[in-house]
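For this depiction, one protein chain was excluded, whereas all remaining protein chains were kept in their positions.
Right after this comes chain A.
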Amino acid sequence: MKVKVISRSTDEFTRERSQDLQRVFRNFDPTLRTQEKAVEYVRALNAAKLDKIFARPFIGAMDGHRDSIKCMAKNPSYLKGIFSGSDDGDIRLWDIASRRTVCQFPGHQGAVQGLTVSTDGSILVSCGSDCTVRLWNVPGATLADSDNLSDNSAKALAVYVWKNAFRAVDHQWDGDLFATAGAQVDIWNHNRSQPVNTFDWGTDTTISVRFNPGEPNILATSANDRSITLYDLRMSSPARKVIMRTKANSIAWNPMEPLNFTVANEDCNCYSYDARKLDEAKCVHKDHVSAVMDIDFSPTGREFVTGSYDRTVRIFQYNGGHSREIYHTKRMQRVFCVKYSSDASYVISGSDDTNLRLWKAKASEQLGVVLPRERKKHEYLEAVKNRYKHLPEVKRIVRHRHLPKPIYKAANLRRTMIEAERRKEQRRKAHSAPGSVVTESIRKRRIIKEVE
């Protein structure tokens, strides 16, 4: 007879000293865990609910400006700082961590319309409706960290006066050129008081300009004549242009796929384009109910943030037709500028109510140090939520966003209008000779023509 029975001595299965960690034994046998699928589903549901409970995206407002904020610029070499310019000519450098003004840059007489920082983070360029371009030395990190607020105003390095008011400015990603937009597109050097190059296509004012992050000589502009134009600095004339039905307020290049850019359009939508193929938008991002004023890509290139005249900030996937997130507060007025922070975890919006607002990019993310076990738990919950996201109960919770009443109503109205339009089109098609009415896809419909 051979016999053996299970016998566990306590010493083998418990810790030796009180300082030791408790011993953990695993057995992955499925029969030990009954109804594991139901358990997982409940976890997914709870995770979705918890996400909603912890969705507190608003971190704080940065108060200080005396007029509405028109433009912002992030410092590519310093994570904590952000520059903002307002309608009364005030430029401020903010410390995001302490949410205070670190430095002011007085000088502009009219509204500051554009701000940008050189790639090395040493020079700030501002332009305004007072027809000047001003270059400033960016105060070092030491000043930003110090609490000394007595000497916190800087002097301009250089002031270049030009013929017309400026609307936007952007610095080359790799080089020392910057471009201003106004009556025409001017290319400037840091050391020259006059533009080194000037582009002009059409008569209307250019309202935004943005350099390509991958190819330093390419820039895109949008103008009041509803056109989006691509320029190559190596050529004497503009390269290509696409005219849409409504004007584009702002442009942002995708930093990870630098041949794609997204424009914030006046018609409540954003359009993603492939720079090589302008006759059709790659994706139309719908959700805003009023003109989209500004757009900025996350450094990961997977998401972008938009600010709109409807007083909301939305976050979109780079390839998603609808927004992932909507941020709003009672006091936030029309949003004129938004920026995604350089670490992709915050969003900053500047609005008509003279405040900058700091938001979390992921509404329910845990701030501060996350322990490895916590991180693992978050990953697990994210995974189960992802697995059961199609089930109605989970989907309803995950998708739900509270909207302010005016926006809710406006969205409903917009939906009705679009639906009515679609139905009318359908009927017209049904009552016309076959083939005489062609429905264009939404990606093409808003484009009038492409000019080379």
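Here is the rule we use: a contact is a pair of C-beta atoms (placed from the backbone, for glycine too) under 8 Å apart; a residue touches a chain by one contact, two chains touch by 3 or more; residues count from 1.
Please note the rule applied: contacts and distances are computed from a predicted model.
This figure omits one chain of the complex; the name its UniProt record holds, of "GPI transamidase component Gab1p", "Transducin/WD40 repeat-like superfamily protein", "Sorting nexin-30" or "Ubiquitin-conjugating enzyme E2 1", is "Transducin/WD40 repeat-like superfamily protein".
Residues 1-10, 12-14, 21-43, 46, 379-380, 383-384, 386-388, 390-391 are the ones on chain A that touch the missing chain.
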